[in-house]
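Notes follow once the structure below has been shown.
With one protein chain held back, the other chains of the complex are shown just where they sit.
Up next, chain A:
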Amino acid sequence: MRRITLAVVGTVAALVLLFSYRTSTGGSGGSAGTAPPGIVGPTGTGADPAATSAATVSVNGSVEDNGFGPVQVRIAVSAGRIVDVSTVSLPQDGHSQRINSYAVPLLRQEVLDAQSARVDTVTGATATSDAYLQSVQAALDAAHLGSGS
């Protein structure tokens, strides 16, 4: 799957978790459902990207842990541009719920802002504890992988 995509678009985005912290297990966390990172519908696996270039393709970001549980976002890409951002998974604890009602709209705006600025990548104070933005970066990477830009 990935090899096919690489061959077609000449672009790769890879992600690895590094210098890992042991995640907090203090919160109950719940087990919010997550999905495998990468391209999801409507193309299915192995589809010819050329045939779907005008369609909207959804891409799941990697699953990041914000210390309270897994966070995952999904972006929708159409014609190489991000057109929507939504959440696949958010932690179930009360703390995250309070944060998320604020953070998710911000996150959504950030992806769209980064897109409008036509940036390839972003520098800022080390994002080690900010799972939301990590996941957005992952989704942006996935967008590069999916869009062939």
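The rule is simple: contacts are C-beta pairs under 8 Å (C-beta built on N, C-alpha and C of every residue); 3 or more make two chains touch, one makes a residue touch a chain; residues count from 1.
Here, contacts and distances are computed from a predicted model.
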Name under which UniProt lists the unshown chain, selected from "FAD:protein FMN transferase", "ABC transporter permease", "NADH-quinone oxidoreductase subunit D" or "Phosphonate metabolism protein PhnL"
"FAD:protein FMN transferase"
By the contact criterion defined above, which parts of chain A meet the unshown chain? Give residue numbers in ascending order.
3, 6, 10-23, 62, 64-67, 106-107, 109-110, 113-114, 117-131, 133-134, 137-138, 141, 144
